[in-house]
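Following: one structure in structure tokens, then a few remarks.
Rather than the whole complex, this shows some of its chains in their spots.
Read from first to last, the chains carry the letters A and B; within each, the first residue is number 1.
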Amino acid sequence: MEPIAVVTVLALLQVFSFAFLVGKQRVKHGVKAPAISGEAEFERAFRVHQNSVEQLVIFIPALWLFGYYVHSLIGAGIGLIFIVARFVYRGSYLNNPESRTAGFGIGALSMMVLLLGGLVGAVVSWL
Amino acid sequence: MEPIAVVTVLALLQVFSFAFLVGKQRVKHGVKAPAISGEAEFERAFRVHQNSVEQLVIFIPALWLFGYYVHSLIGAGIGLIFIVARFVYRGSYLNNPESRTAGFGIGALSMMVLLLGGLVGAVVSWL
């Protein structure tokens, strides 16, 4: 499961870096905690991070289920596609929130492949 | 651990579907990203999803600890109660936020059983 472990760390570091960038926007635009609204640039970075956390909590278990019940290296490869898609999501969202669909969609699709693959693998292993 | 894996996928799909419904409310009420306030119907769907993510991050580890250290099938059964309770929570919250207590409470209670059961199981196994 080492490839899965490495992709896990990459995905966690990605979300951590997104959180870090929210902090930078707080300072830049003087949005003092606990406020979560303010300059558009801050709000975009904030929502990118929030959405990434929401995706991460589904992605990590899905990645491990696929890696364990289906195939470790293939799972890691799909996980890398997810991570790249989340960078695309972030870049397009910060530029123009309306353009976020492609990055979001590819990320959600690769996550769904992991999730449903893991489900089939677990059911087959159970029977 | 296959029963635990299957319940995990169900819980992840549930939260993913709640996220999807937030997106639908965004379109319906014209709440453009990154805004997170607007029509009451949108805000309710938004908060249901947020709360479900907050519960999920406790539920998934608790489910696996219980499944591993106590009993896999019993853990999966309690996990199913949690998932049903979260659907009840969602339905009552969307209808009237003040009525969310029952669904929330049953969900939190079954999660607590998994969590404390897992703790006892791990401590017993350690000693």
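The working rule: a residue touches a chain if its C-beta (ideal position, glycine included) is under 8 Å from a C-beta of that chain, and two chains touch if they have at least 3 such contacts.
Fair warning: this is a prediction, and the values are worked out from it, not measured in the lab.
Novice: Please state how many copies of the single repeated sequence make up the complete complex in this structure file, given that 2 appear here.
Specialist: The entire assembly in this structure file is built from 3 identical chains.
Note that in this section only the chains that are shown with their structure count from here on.
Novice: Where the CA atoms of chain A average out and where those of chain B average out, how many Å apart are those spots?
Specialist: Between these chains, centre-to-centre, one finds 19 Å.
Novice: For the complex, give me every residue of chain B touching chain A.
Specialist: 2-3, 5-6, 8-9, 12-13, 15-16, 19, 32-36, 49, 53, 56-57, 60
Novice: Report the residues of chain A in contact with chain B in the complex, numbered from low to high.
Specialist: Where chain A meets chain B, its residues are 40, 43-44, 46-47, 53-54, 57-58, 61-62, 65, 69, 93, 97-98, 100, 108, 112, 115-116, 118-119, 122-123, 125-126.
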